[in-house]
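What you see is the complex with one protein chain gone and the rest in place.
What follows is chain A.
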Amino acid sequence: MGAFDPLVTYEKGTYIETDTGNKVSRKAVITGATNIILGGKSIIQSGAVLRGDLRRYTAGQHVVISMGRYCNISEGVVIRPPGKIYKGSFTFYPVRIGDCVTIGQNSVVEAAQIGLGVEIGKDCIIGKFVIIKDLAVILPETVLPEATVVPPMTVWGGNPGQLLDSLPETHQEMVEAKCKGFYSRFRAA
C-alpha cells in the first residue's frame, strides 16, 4: 500500500495481458472462457482454476463467472459455480464477484455472490451458494458451510466459519488502495 512496497514481478510472457488490463497466467486453467467476464485490471495467477464450462441448463449464452475490476486470484484457487436442483432438473448457478476482491492461495470458492472489496485468506473453503456481502474479511483457513450469508464489514474465521469481529468504516478506502497498489506493483520483470 505504501509507496515503497516491493514490486511483485513475473517472467515476461508467462502472463497474458488483455486490452482492459487483465493479467492472466498462461498456467491458469480456464475452461469455457466464453462464459467468463473479467472487468479489467484483474490478476489471475498461475495454477488457478476457473470453471466457466459448468453453465446453466437452458440454451443460449450464459455468464458463469463475472468478476469486477482490481481482483486478485492467487495461485491454486479454484472458482466453480454452485449447482442444485431447480424445478426437477440439475443446473449450475452463476458466480458474481465484485470489484477489489482478493482471494488467497489454494482457496476453493463455490459462492453465489462475493461483494466488492472482499478479502479471502489462503486455504479457505467457501461452500456452495454462500453470499459474501461487501467489504467482508474471511481469515485464512476458514470453512464457510453451504448457503452461509456473510454480512458487510465483518470478519469471519474458523471451521465452521463464525463471525469474529467487525470493521471500521475506513476499511473501504484501505482495501481499494491495497488492490490498486497491488495491481500497479504486479508487473513483468
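FYI, a residue touches a chain if its C-beta (ideal position, glycine included) is under 8 Å from a C-beta of that chain, and two chains touch if they have at least 3 such contacts; residues count from 1.
We take it that contacts and distances are computed from a predicted model.
Visitor: The complex lacks one chain in this depiction; which UniProt name from "Small ribosomal subunit protein uS15m", "Protein BYPASS-related", "Dynactin subunit 6" or "Vacuolar protein-sorting-associated protein 25" does that chain carry?
Guide: "Dynactin subunit 6"
Visitor: Give the residue, chosen from A:T9, A:N159 or A:S184, that touches the chain omitted from the document.
Guide: A:N159
Visitor: Touching the left-out chain: which of A:T31, A:S46, A:S66 or A:Q113?
Guide: Touching the chain that is not displayed is residue A:T31.
Visitor: Which of A:T14, A:S46 or A:T91 sits in contact with the chain that's absent?
Guide: The single option touching the absent chain is A:T91.
Visitor: For review purposes, identify every residue of chain A that touches the missing chain, sorted by number.
Guide: On the side of chain A, residues 29, 31-32, 49, 51-55, 57, 76, 78, 80, 83-85, 89-92, 106, 108, 110, 123, 125, 127, 141, 143, 145, 158-160 touch the unshown chain.
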